[in-house]
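Remarks on the structure that follows.
Left out: one protein chain. Kept in place: all the others.
Then we have subunit A:
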Amino acid sequence: MTALVKLTGVGKGYGSVIALRDVSLEVGAGEVVCVLGDNGAGKSTLIKIVAGLHRHDTGTYEVDGRPVAFASPRDALDLGIATVYQDLAVVPLMPVWRNFFLGSEKRKGLGRLDVDLMRRTTRDELLAMGIDLRDVDQPIGTLSGGERQCVAIARAVYFGAKVLVLDEPTAALGVKQAGVVLRYIVQARERGLGVVFITHNPHHAYPVGDRFLILNRGRPIGYHAKDEITREELTALMAGGAELEQLAHELQATGTTAAARELNEDARELGITDDD
């Protein structure tokens, strides 16, 4: 079976900054690939390439086995790849329902917008996520950060025909909504969609992911199937365990021993020891 989305040796620079180097990634139907890494590791850059917002400088990008070079996100959307961007890509002054359908408006004859259908769909899709909006006509800028995130996710889920790309979708969410989003990811997988899920949180990634790509300063430092790695190893890889330990030493030196002891314990639990 060919992968829905396949990146091979992809690199990308912004001027003199090399944001991404030699990254490979494969998402099949019914598969969730998690991308993890520190701030600035290049995760958003990676998904912007997948989404068609940036073009890769090196390597190849294939969709359904065919090489592509998207000129705009429209091209990616037309191939069924929908994305939730970290900065959400909403227009603050526009009503919620117009944002929901922006770029993929539903129309009835003569080019008229099917306003009723779009309003209703927006309300229903958000309700399904546990967001009960007072009014889908209010400007999206007046929603809370988490509500806005839910709109962006609901939109991608609604339009993502084949592949769903989520850049830190759970970052601003409450416990309940984060749970709903994780359940959405599982549902999408069961419907046969491919999912690329970016997160800082290994506790969100591990339960839903089939494969894990860990990035560090633009390079891949691990690409593992779920049965090759434990949650603890994943966390350790991500957190750059050594730095956690360094912090413990520093805290000890300044006398905050209780906190230091706790950190040491954390480090030990994660499988990082002094003689590592």
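Here is the rule we go by: a contact is a pair of C-beta atoms (placed from the backbone, for glycine too) under 8 Å apart; a residue touches a chain by one contact, two chains touch by 3 or more; residues count from 1.
Heads up, the rule we're going with is that contacts and distances are computed from a predicted model.
Its UniProt record calls the unshown chain "Xylose transport system permease protein XylH", which is the correct pick from "Nitrate reductase-like protein NarX", "Sarcosine oxidase subunit delta", "Xylose transport system permease protein XylH" or "Acyl carrier protein". Touch with the chain that is not drawn comes from one residue among A:R98, A:R119 or A:H204, which is A:R98.
Across A:Y85, A:Y206 or A:Y223, the single residue that touches the chain missing here is A:Y85. One chain is missing from the display, and on subunit A it is touched by residues 51, 53, 72-74, 77, 83, 85, 87-94, 98, 101-105, 107, 111-113, 115, 132, 134-135, 138, 142, 155.
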